[in-house]
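Every protein chain of the complex appears in place save one, which is left out.
Note that the chains take the letters A and B in the order they are written out, and that residue 1 is the start of every chain.
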Amino acid sequence: MVRYLGRRVLYMAATLLAISLVVFVIINLPPGDFVTALQAKYNQQGQGLGPQDVENLRVRYGLDGNLVQQYWHWFTQIAAHGNLGMSFEFDKPVAQVIAPRLGWTLAVSLITLLVTWALAFPIGVYSAVKQHSIGDYAVTTVGFLGLATPSFLIALVFIYFSVTWFGSVPSGLCSPEWCDAAWNLGKLLDLFGHLWIPMIVIGTGGVAGLVRIIRNNLLDELRRPYVTAARARGVPEGPLLRRYPLRVALNPFVSTIGWILPLLLVGDIVVGQILSLPTLGPILLGALKSQDMYLAGSIIMILSVVTVIGTLISDLLLGWLDPRIRLGHQR
Amino acid sequence: MSMKSAPVNDPEGVAPATGGEERRTRASQRTLVWWAFKKHRLALVSAWLLAGMLIVIALCEFVAPFGDRHRDSEYTTAPPQVLKLWDTDGPDGFQWGLHVDGYTSEQDPRSLRITYEPDPADRVEVGLFVKGEEYELFGLIPMDRHLIGPKDMDDPMYLFGTTTDGQDLLSQLVYATRVSASVGIIGVLVAFLLGIVLGAVSGYFGGVTDNAVQRVIELIMSVPSIPLWLGLAAALPPDMGPVARYFIITTILALVAWTGLAREVRGRFLALRSEEFVTSARLDGSSHGRIMFRHMLPSFSSHVIAALSLSIPGMILAETALSWLGMGLRAPAVSWGVQLQDASKWSVLSGAPWLLIPGLCVVLVVLAFNFVGDGLRDAADPYKH
Partner (left out) sequence: MEHARPLLEISGLRTSFDTYDGKVRAVDGVDLAVHAGKTLCVVGESGCGKSVTARSILRLVEDPGRIESGTIAWNGHELDGTGESFDILALDPKDKRLGRLRGGEIGMIFQEPAASLLPLRTIGAQLIETLRIHTDLSKKAARAKAIELLDSVGIPDPHRRVDAYPFQLSGGMCQRAMIAIALCANPSLLIADEPTTALDVTTQARILDLIRSLQAEHGMAVMFITHDLGVVAELADEVAVMYLGRVVERAGVEELFADPKHPYTKALLASVPVLGRDRGRDLPTIPGAVPNPLHRPTGCSFHPRCAEAIAGRCDLDDPPEVDFGGGRTAECVLYAPSEDTEGATA
C-alpha cells in the first residue's frame, strides 16, 4: 500500500509539473507579454512609458530573462508565494480575483458530483439487473441522448422553457433579497432553489456517462463464474448482488472521479456564462477572450490541479477498496 | 500405423453443412462483420443517415437554397415556413403546386421589435432544381441550379426560419454541417494517424518503448482536456483567417484526442504480438513496418473503424462547445456551434425557438456516430454474445 501510495503521489507531482509547463506555454503563446499590454494601455491614455520604465517593469514581473528563466520565476512565485501574477483586465493580483469565486465553483461542483453519484448508481444498477426491461430501455435511451447533447444546449432548452413558462430566467445562485444576508435557513433554501438548474445542466452528461459505465460493468460482472458459484452455495439473491458483483462494479465507479470532475468544472464554464453564476467559468471565458493570460492560465492551472487531486483521491479510494491494488497484484 | 484416420481431409465425414453454414465458412472476415452489423437495426439506420449527411456535405452548394453569404435584411428572425403541396384558398380554389406562405411583418410600437407571421395570402412559388445564386460545384463546375428554392430568387423561402441577421437557417445549417462534421472526421483522422503510429510502436515493441509511450499518454490524459483546448484556442491571434483557424482548431482537438486511440491500438497490438502469424511473418524476414501495418493492422481493422466512429462524437461536441463559447470557429465561418451562438441570448431565444434546430442536428449526428460505432464494435467481436 505504501509503495502504491508513493507511486501515485510521485505521479501526481510529475503531472502537476507537466501541467505547469503547458499552462506556461499557453500564457506565452499570444504575441507580447504583460508589460507590452501595459505599455499599449498607457500609450492609449497618452502617458508613454520610457524604455527604462519598461525595463524596470519587466524585472519586477520576472519577464526579463529568457523563457526558461521566465518559467522558473513564474513557477517559484506560485510555489513559494502563491503569487499567480497580475490580471490585466481587473488590474489586481490574480489570486484576489479568483479567491472569492473558487469556493463557489468547488461547492457547486462537489454538490453536483454527489448528486450525480446518488442518481447514477441506483439507476445504473437497476438498468443492469433488469436488463431488457422497459425501464432499462428507457434509461439507455435517455442516457444516449444525455451523452449526445452538449451541456450548453441543455441549458438553452432550459432557458427557452423557463422563459415561455415563467417569463424569466433564474440567474445567479441567490435571489437579490438573500444575497447579502447572513447565512440562515432561508438563504440556504434559496440557494438550493437556484442550484438545481445548474446542477441539472452540468450533471446530465455526467449522470448519463456514469449510468452507462456502471450498467456495462455490472452486466459484465453478473456473468462471471463467481456469481454462479456464490449462487450455487446458497447465497440469497439480495446479498449476492450486494456482496459480489456490486462490490466489483463499484471500483470503476470510484475511478471516474478523475474524469467526472473536469466535466463538471467545464460544465460550469458553460452554465456560469448563461446563468451568470459567481463561479470561475465566466471569468475564465472573459480572460481568454481578452487574452488576459495570467488570469486565464491560472484558472486553467487551478482546474487542472483540482482534477489531479480528484484523480489522486479516487486512486487512494480504489486502493482502499480493492485488495489486488493494495497488495500490489495489479498496477 | 495404417490406422490413422483423417480428421481434417474428410469433407464427407463432417456433418453435411446446410447452405447457411457453408456460406458462413467461405465468407471473408469483412463479409462476416457486415452480416453481423446488418442485424443491428439502429446502427444500420444511423449508417444511412450518415451516408445522407456525407452526400449533403459533398453537394452542399447545390442542396442549400441560398449561398452562405446570402443575407436578407428584410426578414430577420423570421419563423419557419411550411412547405405545401397544394392550395385550397387560392384565387381558383383548390390548386396543386409547391409553395410556401410569405410573411407579413408587424412592429411592436414600444419595443420597436419586428415580428413576422406567415401570410397565406402571399404565395411564394417554390420549385425543384430552380435557378438561384451561382456557385461552383466541388469548386470546379460552375452551376446555378439548386435542389429546392423559390422560383423567383428574391422571394423569401425560409423553411427553417431565419437568423437574427436575416440569413436562411436551412442554408446555413447545410454549410455548418460541412464544417462541423468535417472537423470531427478530419480531426479524428489526424488523431488516428498519431495514435496508430505511437500505439503500434508501443504495443509491437513493448518493453521500454511501451513504457515510455504509455507514461507520456497517461500524462497527457491527466491534463483536463477542455481547459486545455480553451487555452490553446484562446492563444490564437484574433485576426486569423477562417480557413487557417479551421485547420488549427481541428489540429488542437486532434492533439488532445489521440491518446485514447493510441491506447486502443496498443492493446490490440500487444494481444496480437505473440500470435503465430506474426512470428511466421517475422521468420519470413518481413520488416517490422510491414508486419505491423500489413499483417497485424488489417486483422483488427473493424475494431479500429469502430474506435474511430466512437471518437468522432467527442470531437464534434468539443468543436460545437468551443465555437459556441466564441473560442473556436468564428463568423463568417459557420458551424453548429457558431449558429447556436445566435440562440444564447434568452430574449432572442424565447421568441425564436427555431434557432435551436442546429442543436437537434448535433444530437442526431452524434447519436448516429455512436450507434454506428457500437454496431461495428459488436459486429467485430463475434464471440462477445
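Operating definition for what follows: a residue touches a chain if its C-beta (ideal position, glycine included) is under 8 Å from a C-beta of that chain, and two chains touch if they have at least 3 such contacts.
On a predicted model such as this, the values are computed, not experimentally measured, just so you know.
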| item | value |
| --- | --- |
| Residue touching the undisplayed chain, where the options are A:139, A:230 or A:288 | A:230 |
| Residues from chain A at the interface with the omitted partner, ascending | 223-226, 228-236, 243-244, 247-248, 321-324, 327, 329 |
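FYI, only the chains that are shown with their structure count from here on.
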| item | value |
| --- | --- |
| Chain centre separation (chain A, chain B; CA means) in Å | 28 |
| Residues of chain B that touch chain A when the two form their complex | 218-219, 222-228, 230-235, 237, 313, 317, 320-321, 324-327, 340, 343-344, 346, 349-350, 353, 356, 359, 362-363, 366-367, 370 |
| Residues of chain A defined as touching chain B within the complex | 11, 14-15, 18-19, 22-23, 26, 29-31, 144-145, 147-153, 156-157, 159-160, 163-164, 169, 258, 262, 265-266, 269-270, 273-274, 284-285, 288-289, 291, 293, 296-297, 299-300, 303-304, 307-308, 311 |
